[in-house]
Every structure is written in structure tokens, then in C-alpha cells.
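A protein chain is absent from this complex, but the other protein chains hold their places.
This part shows chain A:
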Amino acid sequence: MSVLEIKDLHVSVETDQGTKQILHGVNLTINEGEIHAIMGPNGSGKSTLAYTIAGHPKYTVDSGSILLDGEEVTTMTVDQRARAGLFLAMQYPVEIPGVTVTNFLRTAKTAIDGSAPPIRTWIKDVRESMKQLRMDKSFAERNVNEGFSGGEKKRNEILQLELLKPKFAVLDETDSGLDVDALKIVSEGVNRAKENTGLGLLLITHYTRILRYIKPDFVHVFVDGRIAEQGGPELADRLEDEGYDRFLTESNVG
């Protein structure tokens, strides 16, 4: 049974105006097979949390820790974290010139598994996943994310999620920019991945609409760099009705 624990995490970023504290003590435990939704207003630090888990060099962990099955993650390199079983579906996936999707997927899979995947089953798996995500075959030969639409980039992230089979995945606003059909397709992909591998999910979102397709076990309200409240799926419905005002006022006062 795998577990991802985030303990009293404080994170800052260097800006032109000096060091800026963004996360002020985040505590969160995700067990294998659980879906946690993080909801919060713009600028509250959701992406910062996601990037910090993945190890983006811009973010500095000032204190606290992230443990994957008891192992400290914050001292690992970005690629070590991925090989340990962490995955981040990015809010803004990056274009990689000169590298085809096929080549990229095979290289990543080889890196994560420690050996090249058996060619036959691999090709079949890639095709199958692409088909289910309604990605045209031609994407395989295109450069990673180059000229992809916003929705296509998000599908490509979920394609990787399905194929790389992490233990824990952070999905940073995977729903934003998707129309209803694409949202369904992408959600199905996430649910498939969870069924097949039993991964734990941290689902970052602004809106409740993705939660209609991916059912969270827990909902956390993220405000001003920390979790302000947590509950079950019903909390999402309440947020939908009331918005974040209640929390914002509190944080402004405090």
C-alpha cells in the first residue's frame, strides 16, 4: 500500500521583488487508490504545490517534507521522483522541438521501467490509449506538444499518465480549456488509469464540473498557500454554490 505524505510544507519562489513565500504549511496524506480534489482561487498556490511535488527548480522548499512510502522526495532530482512513481500532468505542457511523441513515450517508459518495453505490446498499448483518448494516429509522429491545441496537449498528458503508470499523479487543471466532450474523454482516461493501476490522484481544479466525471473521495479548499478546509464530495457542491468568498474573507482578516 503506497502513501504520499505532505507534511507542513513551506515553499518560496525567487521573484524580481525578492523571495516570495507561497506555501505556508501544507499537510496532506494521499493513499493509493484515493482521489483528492484541491480547489482554490487563482494565485492561491495550487500549481506551486504541484510543481514542488514534481521538483521544479524554481521552487524552494524552506521547511517540511514530502514522503513517498516513507522516502524523502524533496531531496530527489526531478527524474528520480518520476522514476519513484510520481507524475505531474501540467497546466501548461511544454513543446519539445525535434522529439516525436513516439520517441518521447518510448524513452520515458524505458527510463521509468529501467528497461525498454517489449516492442509489440508497447506499440499496441500506445495505439490503444491514443485511440481511447481520440488522438489521431498522426500525433505519434508529431513533435511533443508542438502545434497541439490546448485540449490536445491535455490529452497527451493523460496518454502519458496511462502509459507510464505512476503510483501518484497530480493533475494540475487538466480540465481547463476542455469542452464537454474532451472533458469526458480525458476523465475516462484518468478513471481507466486508476482502475488499471490503483494510483492515487491529486486533482487540482477551479471548477466542480470535472468532479462529475472523476469522483473525489476528499475535497480540500486551498487558500493563501494552505488548506483552509477539507471534507467529502459535498464540500465541492457547497463551493459551487457559495464560491470562495467565505475563505477569502477569513484569510484577509487573518
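Quick notes on this one:
Keep this in mind: contacts are C-beta pairs under 8 Å (C-beta built on N, C-alpha and C of every residue); 3 or more make two chains touch, one makes a residue touch a chain; residues count from 1.
Methods note: contacts and distances are computed from a predicted model.
The chain absent from the displayed complex carries the UniProt protein name "Fe-S cluster assembly protein SufD", chosen from "Glycerol kinase", "Fe-S cluster assembly protein SufD", "NADPH-dependent 2,4-dienoyl-CoA reductase, sulfur reductase" or "Carbon monoxide dehydrogenase".
Contact with the chain not shown here comes from a single listed residue; of A:38, A:66, A:82 or A:239, that residue is A:82. Of the options A:1, A:94 or A:119, the residue whose C-beta touches the omitted chain is A:94. Only one residue from A:54, A:158 or A:171 touches the chain missing from this view: A:54. Listed for chain A, the residues touching the missing chain in the whole complex are 54-57, 77-79, 81-83, 87-88, 90, 92-100, 103-104, 107-108, 111-112, 143, 146, 160, 164.
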